[in-house]
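Take this structure first; my questions come after.
With one protein chain removed, the remaining protein chains of the complex are shown where they sit.
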Amino acid sequence: MIPCAMFLYIHMMSVSGLVQVEPPMAYHRTFGPAVDAITRLGWGLGIISLLVIIIIAGLLLGGIFRKRGVDPAADPRQLTVRRDAGGMGWIYIGVGTSSVVLFGCMIWTLIVTAAVAHPPVAPALTVQVTASQWWWSLRYVDDRPAQIFTTANEIHIPVGQPIRFELMSADVMHSFWIPQLAGKMDVIPGQTNVTWLEADQPGEYLGQCAAFCGPQHAHMALMIVAETPEDFTAWKHSQLADTAPPNSEEALRGAQIFQTRCAVCHTIRGVSPAGVVGPDLSHLMARHTLAAGLLPNTPGNLAGWIDNPQGLKPGTRMPDPNLSGTELTAVTSYLNTLQ
Amino acid sequence: MTFAIGIAALLLLLGGCKHSQGGTTTANSASGLPTADMLASVPLGQVAGEPSFSAAALSIANPYQGNAQAIQQGEQLYIKMNCAGCHAYNGKGNMGPDLTDAEWRYGGLPVQIYKTIRDGRPQGMPAWGVALPPDDIWKLVAYIQSLGGTVSPKDYEHARQGDKPGEQVAPEAQADAQLAPPPEAEMSPDPNDQPTAQPALAPTTAPAAHTETPIVPKRKTKLTEPKASEPQP
Partner (left out) sequence: MASTSAPSQKSSAQFRDTTSSNASVHGGALGRLLKLGESHATFEMVKAEKTPRRQSRRPCKLQRCATAVCFSLFVVAITPPSQAQTPAPDNHGNSAENTSATGATFNFAPNDPPGEWRSQARDYANTRYSTLDQINTANVAKLRMAWTFSDGTLNGHESAPLVVDNTMYVVTPFPDILYALDLTRAGEPIKWTFKPNPAPIANGKACCDTVTRGVAYANGKLIYNLLDDHTVAVDAKTGKEVWRTKMGNVETGETMTMAPFVVGKKVLVGDSGGEMGVWGWIAALDVDTGKELWRAYSTGSDKDVRIGADFKPFYDRMKGKDLGISTWPAGMWKHGAGSVWAWISYDPSLNLIYYGTSNPSPRVPDQRPGDNLWTSTIFARDVDSGMARWAYQTTPHDRWDYDAVNENILMDLPIDGQSRKVLVHFDRNAYAYTIDRATGEVLKASPFAYQNWSSGFDMKTGTPMVIPDKEPHPNVKLVNVCPPDIGGKDWQPAAASPRTGLVYADIFNICMDVTDHDASYIPSSPYDGMDMHRYPAPGGNLGEFMAWNPATGKKVWSIKETYMTMSGVLVTAGDVAFYGTADGWFRGVDARSGKVLWSQKLGSGIIGQPMTYTGPDHRQYIAISAGIGGAATVRADVIALRPLDFPAGGNTLYVFSIDGNSMSSGPGQLTEKDGVSNAAKNR
């Protein structure tokens, strides 16, 4: 009941213009066949619930304030003959109506959940998602091994096609949730869960880990960028492309510092396959955010993050690297070349 | 009544949050961790001449020793940083030596293992100090300590001379033990505690109080010489 109320509240507030920006994970309006039916179901059940509330409230108030017609002059020693006021009729009507409505809702729910359980056509693209504390590793699978690559936190997909996700956890339980495109699917260590989604229109859809997984659970965001198939292919090719070598002396020094200080945990494809502990940083500058949605990806934020990850995201697995000022500048300028 | 119970429950919950057995494992900066100066004073070999200065440095304890969370994170690092590739997943060694037995090429005290990991060694052990922060390396040491082969920092002096707990000491050999006075109080193992003042590394001025005793077995019996505080393992 409360989520339904929130539904309506958010929608009314945004529609009414009282709230300027629609909250990014508001799920009262969705954009994909994996969830559109659910949204309609949600609205439908919400409206039915509201009607039920109104009707029950009305009946209750009616019951409270109904005239009872008791004669004040009646002799208390006399038995009162109770006339049949038709109470059972109310019960029959009530139960009958409720049953029909509930049954109808149940059928509707079952139809909807069955409809969204599987994609309408076999998905052409599979993405393997490995959730860690507190970021998402993504691997794009392909029959041709040379087309397989890894990235992090930002999933690009082509619009209009169902995409399959295989969900695995590297440590504890997480949950994969992009409200405007898909329902929640838990990510459970030791097993692989499968879900799918499809985006109708291009856009950026924010997601979030939906199962409490530690101190930084709130900062474990996810973004799905839905693009036209041409844009998606272009993005994929840029991800597979080799990294351009550093173009300045400072960037070169930064690359060297990266190799000694950072590469034990982070991989930059093409330079050297390296650490798998932390997010893959190949083509880092193509991403919208840093640290699983914590910060927008700007050079200033990048430097700030590298300098003080524990301050920005306390408890994160990335230690403070203790770089000097010049080292930090060099590394940032190197990372800025990773387009 | 319900209000009182509610307040009491709230206080209990809040009170419970403050203490956790292992503390956090994200020791920021140097709180609780041995400093660079202290580590620098730990030599690889024996110091020529008077050894007493270096001896106490060898007794630096691992702040994460026994910390279950740190040990678990150390194990994760052991696998992810490829330590397991050379030293085997069970620590029994392959390309690298066995970490579970009592044989240590470069010393089995926590601070010696720390420096081995940080600085590397000539026969193939890489230096991880550039790549891993001190915090992570101490967690790795905690994991290695949990494998059972390391030397307790309390036994630092005995370890140098190949002594074993419970052994007899010939009267002529006891005199050597008197040259090195007892160390000052060791580092607090709990990083949540306030950073202590620099532990005094200079020898105390009361060696005469040091009556000779049998070598103390680990953890079981109390030392007879007076100590400022008994560190908890």
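Going by the order they are written in, the chains are A and B; count residues from 1 in each one.
In the analysis below, a residue touches a chain if its C-beta (ideal position, glycine included) is under 8 Å from a C-beta of that chain, and two chains touch if they have at least 3 such contacts.
Given the structure is predicted, the values throughout are model-derived calculations rather than measurements.
J.: One chain isn't shown here. Among A:181, A:255 or A:277, which residue touches it?
T.: Counting the whole complex, the residue in contact with the absent chain is A:277.
J.: Touching the absent chain in the whole complex: find that residue among B:96, B:129 or B:149.
T.: Per the contact definition at the top, the residue touching the missing chain is B:96.
J.: Among the options B:46, B:82, B:161 or B:174, which residue touches the chain absent from this view?
T.: B:82
J.: For subunit A, enumerate the residues touching the unshown chain of the complex.
T.: Touch with the absent chain occurs at residues 141, 144-149, 190, 240, 263-265, 267, 269-270, 272-277.
J.: On subunit B, what residues meet the omitted chain?
T.: That gives, for subunit B, the contact residues 79-86, 89, 94-96, 122-126, 131.
Just so it is clear, only the chains that are shown with their structure count from here on.
J.: Measure off the straight-line distance from the CA centroid of subunit A to the CA centroid of subunit B, and report it in whole Å.
T.: Once rounded, the distance between the two centres reads 45 Å.
J.: What residues on subunit B touch subunit A, complex-wise?
T.: Residue list for subunit B touching subunit A: 24, 26, 28-29, 80-81, 128, 130-133, 135-136.
J.: What does subunit A use to touch subunit B in their complex?
T.: 260-261, 263-264, 275-277, 310, 314-315, 319-322
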